[in-house]
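The complex is shown incomplete by one protein chain, all other protein chains being positioned as in the whole.
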Amino acid sequence: MMKWILFLPELYCLLMAAVFFGLAMIGRPNPRRDYFAALFLTGVSIVVCLACVRLEGTLFFEAYRVDLFSQVFKVMLGMGLFLVVCLCTELNGIEERHHPEFYLFLTTCTLAMMMLVSSVELLTIYVALELSSYSLYILVPLRRGHGIDVEAGVKYLMVGASASAVMLFGLSYIFGVTHTTYIVELIRVLPGVITTPAAIVGLVLTLSGFFFKLAVFPFHFWAPDVYQGAANQVTAYIATASKVAAVAIIMRMVALSGGGSTYLVHVLVTLSIASMTLGNLVAIVQKDMKRLLAYSSISHAGYVLIGILSMSQTGYASAIFYALAYLVMNLCCFLVVVKVAYDGSDLKIAQLAGLHRRSPMLAMALMLAVFGLAGIPPTIGFTGKFLVFAAAMEKGYVTLVIIAMINATISLYYYILVVKAAYLLEPDEEMDRLAVSMPTKLLAGALVTVMVVFGIFPHHLLEVARAAARILM
Amino acid sequence: MNSLNIYLFIAALLFSLGIFGVFQRRSLIGMLIAIELMLNAASVNFMAFNRFLAPDPIVGQIYTLFIMGIAAAEAAIALSIIVAVFRRLRSINIERAQELRG
Partner (left out) sequence: MNPVQGFIQPELVAQVGFAAVVTLTFTGALIAVFPRNILYNVLGLIVCLTGVAGLFLYLGSPFIALMQLLIYVGAICISIIFAIMLSRPLHLSLPSRRLPKVGLALGVGLVVFTMLIGIVYRTAWQPAAIRSSDWSVTTLGTYLLTRYDLVFEAISLVLLVAILGAIIISGYARRRPS
């Protein structure tokens, strides 16, 4: 029996990493070569992930499980990686001789996240999480210098290292209470002892390591600085693929509690409300597009938590759907950011002025993506929010849903400001038309189509999400 | 000396001191030291549970071993970034690294 085929997506990522490692060592810097190699390899990785989506089985002495849940997330991660690489045509934010390393660390990070969503043993989860974090810690200060990059890197690292130390302490309590580190056994044992303080504190502390990745409230303050300080493409990756993996692993850990702990629900509700409110309120005053997206990501982490804390199959399914929706919408936003700030600089919202004349296609993509983030129908963002709120209503969390809706309304304000800048404001001085290449137009068109079509007809995706969520129960 | 609670108490104290060190944010290397204290608190916990409770006394040791490996990798990255920050700013205090606060 060919067991290694279960491990194919990861092996393929490893191969990609090896190729970039080789490219990093040979000859003079050649950005075109690196870009096309990356584009081709990551394109194939989506195919590999899709081909493996139906596989099931366990590997490495039950420490690694391949099932629909993990494979769906691997497809999303592969897609995220490919789309981020698509944005790298003008990788001006990073020195040319470091391009192979840039792709190398993107690949190792994706590999680590694929391992993260498949691991069912706590030590494996921890090491995979660290591998993905370290790759990102290095990517952030790689930006071609204008001062704030290294400091953003240091802030990211310090918050991340503290969060992972806290998480490890939580893991030790879980180990002490349950005597096991395998998720399969934890699901059996932990719901029985979830009322003891040690178990619940252990679980909450453990979750904090993942909350850091998702930028949930007490671990959120790295996000704005890192989003602004990192190169645009790196930010795009942190904002999309890394969030998707975090959602997956948070679901797996929350599912461990078996839904029997009101205390855990209270903690998650508090964090969710705090993240939404704080993210939305601070986003209003932002002038920098990437900082705005950072605060918006904090508030979106709150919305995803609503789906997760419902702890029902519909809740988890809605969270998976929301993660996918968020991936597509955010990538579309970053496509515009990267193309408008093509020299690799930061993008002020004011710089969007007159975008509808400089490039109608990008302006349209930005408008739809921003409407999606705001949750306006008929975009996929509306469907995602609707599903998440419906799952919470099913459980009777009416107050929480009302607060979330108020928040969504507040968020409309700053999203509209972005659209207004792109469509209604005129630039102070006349700007040239943006040269948007054909592949970029196709990519923008594809993302827009996905956002609208799956916003109106979400059934197929939702079926897959439900089937994946069933595995967690 | 043969009771689990003593070790858990020591670990809790180390962890809290680590938290204190991180929150006081005096210097980047100071924060790194505090994080090492927190990691060690987790190690002590694992070893203590391993000695007094766990069905298999190997698992806790393996965790401790891996925590050390991860800590070494973390220190390597952290120190290289800190040295890079220092070269830019000529100071290693985190207050100066707040150019983009907000």
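Going in written order, the chains are labelled A and B, and every chain counts its residues from 1.
Convention: a contact is a pair of C-beta atoms (placed from the backbone, for glycine too) under 8 Å apart; a residue touches a chain by one contact, two chains touch by 3 or more.
Just so it is clear, the structure is predicted and the values come from calculations on it, not from any experiment.
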Listed residues A:Met113, A:Leu131, A:Met311 or A:Leu417, member touching the removed chain: A:Leu131
Residue numbers in subunit B that touch the chain omitted from display: 1, 4-10, 12-27, 29-30, 32-34, 36-37, 40, 43-44, 47-59, 61-62, 64-66, 68-77, 79-84, 86-88, 90-93, 95
Sites on subunit A contacted by the missing partner chain, in the whole complex: 59-61, 63-64, 95, 98, 101, 104-105, 108, 111-112, 115, 121, 123-124, 127-128, 130-131, 134-135, 137-138, 141-142, 145, 150, 153, 173, 176-177, 179, 196-198, 201
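As a working rule, only the chains that are shown with their structure count from here on.
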Chain centre separation (subunit A, subunit B; CA means) in Å: 27
Touching residues on subunit B, where the partner in the complex is subunit A: 11, 15, 18, 22, 28, 31-32, 35, 38-39, 41-42, 45-46, 48-49, 53-55, 59-60, 62-63, 66-67, 70, 73-74, 77-78, 81-82, 84-85, 88-89, 94, 97-102
Footprint of subunit B on subunit A - complex, ascending: 123, 126-127, 130, 134, 137-138, 141, 147-148, 150-155, 157-158, 161-162, 165-166, 168-169, 171-173, 175-176, 179, 181, 224-225, 228-229, 291
